[in-house]
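What you see is the complex with one protein chain gone and the rest in place.
Should a chain be cited, it is by its letter among A and B, assigned in written order, with residues numbered from 1 in that chain.
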Amino acid sequence: MAFNTLTEVQEQLREGKLTCSALVEEHLKRIEENQHLNAFLEVFAHDARSRATVIDQKIKRGSSGKLAGMIIGIKDNICFKGHKVSASSRILEDFTSLYSSTVVDRLLNEDAIIIGRLNCDEFAMGSANEFSAFGPVKNPLDNTKVTGGSSGGSAAAVAAGLCHVALGSDTGGSIRQPASFCGVVGLKPTYGRVSRHGLIAFASSFDQIGPFATSVEDAALIYEVMAGADEYDSTASQREVEKTDFSATSDKPMRIAFLKDALTDPSLDAEIRERTQELISQLQEKGHTVEGVSFPWMDYMVPVYYILTTAEASSNLARYDGIHYGQRSEKATDLESTYKLSRTEGFGDEVKRRILLGTFVLSSGYYDAYYGKAQKARRVVKEETEKILADYDLILSPTSPHTAFELGKKQLDPTVMYLEDIFTVQANICGNPAVSLPLGKHSNGMPFGIHLMGRAWDEKTLLEFSAQLMNNN
Amino acid sequence: MEDILKNYEPVIGLEIHVQLNTLSKAYSSDATEYGAMPNTQVNMISLGHPGTLPRVNEKVIEYAVRLGIACNCTIRERNEYARKNYFYADLPKGYQITQDTTPICNGGYVEIKDADGKDKKIHLTRIHMEEDSGKSIHDIDPFNTLIDLNRAGVPLLEIVSEPEFRNGQEAYNYLAEMRKLVRYLDISDGNMEEGSLRCDVNISVRPVGREKFGTKVEVKNMNSFRNVQKAIDYEIKRQVELIESGGEVVQQTRTFDAARGSTMVLRAKEDAHDYRYFPEPDLQPVIVREDYISRVKDNLPPLPKELFNKYRELGLNEYDASLLTESKEVALYFENLISHTGNYKAAANWIMGPVKSYLNDKAMHIEAFPITAEKIAQLIEMVDAGKVSNSAASGEMFRALIENPDQDPATLAKEMNLIQESDAGALMEHVHAALAKYPEKVEEYKAGKKGLLGLFMGEVMKLSGGKADPKVASKLVQQELEKQQ
Partner (left out) sequence: MKLTKEQVEKLAHLARLEFTEEQKESMLNDMDNILGFVEKINGLNLEGIDPLIYMSDEVNVLRKDEVKQETSKDDALKNAPSKDTDYFKVPKIINRGEE
């Protein structure tokens, strides 16, 4: 029962050859068979089955929504009313959300079925999904390898066919990098495109929710249903969401830039470099203009990212205090010990590291030197990137310097992991939309992604060209 | 002690928090009503649940601009929000959304009377928008603190004054004026006992003539204007005594013990918080433009100072004008009253006389006063026209209208047989009769004893059954007496 796009599924549903109930059973079975991946933290079997019955009725009546037949998994930092959500953290282990995120409401309104919540790095902080309080996620293509992170569960679930599409969140590459490691499509929309209401906040001015899918078309469909103004998120844009049109085959020659400094980065795997250069040649042969541009700020992007995101996170995570909800330490005897013990017991090491760093860069006497500077550097990176995109339609690069690495590799230096984000953070620093397309296969057997970043609010160009690329490869 | 105090200049600033009476909270749509059952006026946003985001209440901006206009502040065009980070049990998010470097109002002033009754301007540093925290209750459960988050997220305006106060009386007057202002502007109940107006004080002293400021002490937790006054006066003495005895004032936070009438240490400086202010990334800037400010200005209710000046111009004295503008509701009633009568002095007397007495007697607010301003105006007109005497109007008729406010005063006067006789023809009979009764007295009057007018008046009143219009009767009597010369 392998289908590539929702269109194929819906055709079968319409013709009565398939029912949502059957689809749900099939996916529940696959999930059961793939428990070793540890992708799902919780499966909403009962929910999914009841919904399927209802939607099957609607299909018969011809009143079903755009996403009828779509089985979706949501990252464990996206709220779903009446369901547990924990950000893969002990501190929220038994927490039940009182409301649904805007994205979940919109998807359910179009009759999608949410089959479960997906493992991730704790509070979305990580690049391998090894920082989850509930165990790492295994890469479906090679169980000894990581999935990437932080939306590791989401990437793995789609790669293993456990759900049709999955939602993740992307703050520095947390959708695109695991998409690259698992061989699926991962999209991060423009900052402000998709409402953050109901997304457990990591870094408020970086976070965006986005889809994982096996095709650009499905990713685009989910994105269009979720995107658009929301009164519950003041940072969400009022702008119209332009519809993508995949039916038109465009011969329009694109102007594509690649960052010379990215391709010469010493951390980049040789095969990935080669494949990227190969792709560049192919595109040039097709008549597109693909040119290398200088971007001397590569080395500054990840530091800027870490200063700003940890600062925002240190504040966003202050609410996890053991007082009104979440885990409270049994050893707490007064207010101070309630805070300290609950938070110390509840948060993992990576989260604590980032909270400390974030607290430091905002603290009295250091604000200007770190946070203030990073805000200015952010403006420089954004303006310089926009200059490039004024001249080119897209910026191309590999998504990640290498393919999925081995599970359990102990890092003595936390900053080594930070460089995983080197190609992806730019889109979050600037707020631009970006996608990882599974266009590479390494000789080591693992997939890798090609990364495209577009102009702000121009998901249409990005997605339409991405579909072309995918279909021609 | 008095003499020693004269050698020191107290430098005092007040920080007032005004709780706004909007229907919903500053950043979420849950209700703000005072006195609700605990934790019934909360939602996932004010609870700080995972994934929630704030949403700015447009009314808070309007109220802040109202206050800014009333205090002659400069209103900021580009407003931003900031996070003030600290941990406390009644602060669900672990930070307060406030304004740090971009307060909505800067500068401005409030006019008060100083301790000697002279006019004084207290300048403001700034006014900014923020949110309230919940309530921690320590004394119900011996082992636990109970938390009620109804108040968490209720909008506040913080008003910071320049350190221009010199004594407790000035602070008291300022608080009273601020309370009057927020009630006039209809943005807050300004009630210290209910917590809708709170005050923190910063006090230092320095020898007269020295420029350098002394060490500042913060005093918190005063729950009435009187206590603010007492706390200030106590603290000034304490600091002066300390310095005089060779000690040094330590920077600290103190609390006021109302029972003892003294301040005590609450927190030493070492525990001072590092709030790590940074711009609130979840809220976009609020741009307040000239046209918006003009609209708010046009829709402002009249302010106490404006009305005070207006009444002075109408010929009322300072005392009357001041009393009439003490409360917005009284002023509004008075405004209504003088729209129906041109006799401003009489109107003022009516409000401050019969109406106020009645309200005081019944411990009633003027909003509950049964007689409409129109009817009071009618009474005034009737007295002026001589139709009824002032004592009849403010006595029997007033009481009758209280009982039955729907009655028409003119009809009532007739029914109660209070209509004065002011028709000269009708009165002439009584005048002649009166003069005829006391011929010897008429002679004495003609000889110079003008005081005997009262005797003839009394007779005319008796003969007319009390209904003679004294003014008219008096004139007639005198005329007749002249004729008889």
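To be clear about the criterion, contacts are C-beta pairs under 8 Å (C-beta built on N, C-alpha and C of every residue); 3 or more make two chains touch, one makes a residue touch a chain.
Given the structure is predicted, the values throughout are model-derived calculations rather than measurements.
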item	value
Candidate in contact with the missing chain, chosen from A:29, A:379 or A:409	A:379
Residue of B:8, B:87, B:165 or B:333 in touch with the missing chain, whole complex considered	B:87
Given B:56, B:296, B:413 or B:442, the one touching the chain that is not displayed	B:56
Those residues of chain A which, in the complete complex, touch the missing chain	94-96, 98-99, 191-192, 205-206, 231, 234-238, 297, 299-300, 302-304, 306-307, 314, 318, 321-328, 332-341, 343-344, 347, 352-353, 355-357, 359-361, 363, 370, 372-380, 382, 413-415, 418, 431
Those residues of chain B which, in the complete complex, touch the missing chain	22-24, 29-31, 37-40, 42-44, 47, 55-59, 61, 80, 86-89, 91, 133, 136-138, 141-149, 220-221, 266, 274, 276, 279, 281, 283-287
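One rule holds for everything that comes next: only the chains that are shown with their structure count from here on.
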item	value
Chain centre separation in whole Å, for chain B relative to chain A (CA means)	57
Touching residues (chain side chain A, partner chain B) in the complex	77-79, 85, 87, 92, 95, 97-99, 101, 196-201, 204-205, 231-235, 311-312, 314-315, 317-319, 321, 323-325, 335, 339, 359, 362-364, 367, 371
In the complex with chain A, residue positions of chain B that touch it	44, 47-56, 83, 85, 87, 89, 92-95, 145, 147, 149, 274, 276, 278, 281-284
